[in-house]
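A single protein chain has been omitted from the complex, and every remaining protein chain is retained in its original position.
Chain lettering (A and B) follows the sequence in which the chains are written, and residue indices restart at 1 in each chain.
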Amino acid sequence: VNVITLTTDFGTSDWFVGTMKGVMLKIHPRARIVDLTHEIAPGNIRAGAFALAASAPYFPNGTVHVAVVDPGVGGARRAIAIRTRRYVFIGPDNGVLSLAAANEEVRSVRVLQNEGLFLKHISRTFHGRDIFAPVAAHLSQGTGFRKLGARAGSYVQVDWPQPFVDADGVRGEVVYLDRFGNAITNIPADAVPAGDRVEVWMKRTQVGTLESSYESVPAGAPVAVVGSTGFVEVAVNTGSAARVLALKPGDPIRVRTGA
Amino acid sequence: VNVITLTTDFGTSDWFVGTMKGVMLKIHPRARIVDLTHEIAPGNIRAGAFALAASAPYFPNGTVHVAVVDPGVGGARRAIAIRTRRYVFIGPDNGVLSLAAANEEVRSVRVLQNEGLFLKHISRTFHGRDIFAPVAAHLSQGTGFRKLGARAGSYVQVDWPQPFVDADGVRGEVVYLDRFGNAITNIPADAVPAGDRVEVWMKRTQVGTLESSYESVPAGAPVAVVGSTGFVEVAVNTGSAARVLALKPGDPIRVRTGA
Partner (left out) sequence: VNVITLTTDFGTSDWFVGTMKGVMLKIHPRARIVDLTHEIAPGNIRAGAFALAASAPYFPNGTVHVAVVDPGVGGARRAIAIRTRRYVFIGPDNGVLSLAAANEEVRSVRVLQNEGLFLKHISRTFHGRDIFAPVAAHLSQGTGFRKLGARAGSYVQVDWPQPFVDADGVRGEVVYLDRFGNAITNIPADAVPAGDRVEVWMKRTQVGTLESSYESVPAGAPVAVVGSTGFVEVAVNTGSAARVLALKPGDPIRVRTGA
């Protein structure tokens, strides 16, 4: 389908992302390149993995997803590609691909070794341009997955906090703060039974029960909902939970379901 | 023509916009998706309406314009589409579409009710992905406008300050501060006669007459011009009027034309 997505920590203030697109269009003039985001905090592999996993499943079959959050560029880490039933994921083997791949049926994993698919001159600091972009373009254009390099065996999993279930309910933590200041947690919706007996605590604030929308509470009040990624999320109606509740990644959430 | 534009307050630091594009490309692989802006301040319906109205008329006939500034998502507000002679506008019925529609010949307005055009699972917090994106893609691909839902009758108009004309001239206010710190006002150029007798006052600063370009005054000096959207605009040559004159939306401007 010619669709290639990009998820990076490159920002958009420099020419890095644009240059990757030039490289891809030179190889594959019909590529349709879509930015997921380039504003992952520099080197934040977990945030990159989460963003990719949240977005990738909405793309058409055959999409090539490239993720470059790569603090170890030029060092010993491998570059890999993961082929699943629906997609190909390409990036450094540091965990940034692992959450998205976990949503899919993985078929094959290869190490990017075939230098014939890279740019001729490989810099030490910009593999997005020199390796990941051209390999993605070649794959999107039809180059066989086996041509990338040797099988990779396993690949690095991102460090991801698991929620903890006990008789009293579920304990988890904030994993992502979005642009609106909503706090996305690691507690999946299906771990929480519906009903008025549910009580959500974010740090020391009792947020109430799980509501159906932000507007279920007055403006300025905190509210817990099932967010669009399928996880419990704490927001403030027409405000920022991150600011009002002074939240940061890692802050504890407790969902009490006992009574 | 397959062109779909997006205007949102989603920012670009998360995966929201990219996900909408995935949804659209899955439905309509030949869609050409253009970002107008995603940096509307969260929930600022008037700024979203202004940005859309300033940009939409420059697009080819047949373009589908999507605007999602939607503080009431998941609540009672309707989702609508407005078909004009040249375009379709899609978004929440909260006024964000109204300025752009006012520039066009409106033919029909419908409520988005046909769930067959939505994603299967509708979240409570991300209708951009679940409703607006898929409906836009279906329309751009050729789905008939009538299939969206019932006629909407009227739709919400954005709250917009009208300039006030008297014998002395025109009084208005700042409606938008752009990236350069230029202050766009609600006074249309054709409300102001040309000539040296025009005197522009921004708050308590006498800015001078209407000049033809920023460079008509020395660097660092304030200057009033007819801006690119057709409204009187106050700038500072090679500087920021917002900063130098400490401007914010709502600040008063007076254009004296009497003498």
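Methods note: contacts are C-beta pairs under 8 Å (C-beta built on N, C-alpha and C of every residue); 3 or more make two chains touch, one makes a residue touch a chain.
Computed from a predicted structure; not experimentally measured.
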Residue of A:Thr19, A:Asn103, A:Thr143 or A:Thr257 touching the missing chain in the full complex: A:Thr19
Hidden partner chain, touching residue among B:Met24, B:Ala51 or B:Ala183: B:Ala51
Contacting the left-out chain in the complete assembly, out of B:Ala31, B:Val64, B:Met202 or B:Val226: B:Val226
Touch residues of subunit B, complete complex, unshown partner: 1, 3, 5, 7, 12, 32, 34-39, 51-52, 54-56, 58-60, 63, 178-180, 212-215, 225-228, 233, 235, 238
Contacts of subunit A with the absent chain, listed as residue ranges: 10-19, 21-23, 25-26, 29, 33, 42-43, 71-76, 123-126, 129-130
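Rule of thumb we're sticking to: only the chains that are shown with their structure count from here on.
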Distance from the mean Cα position of subunit B to that of subunit A, given in whole angstrom: 31
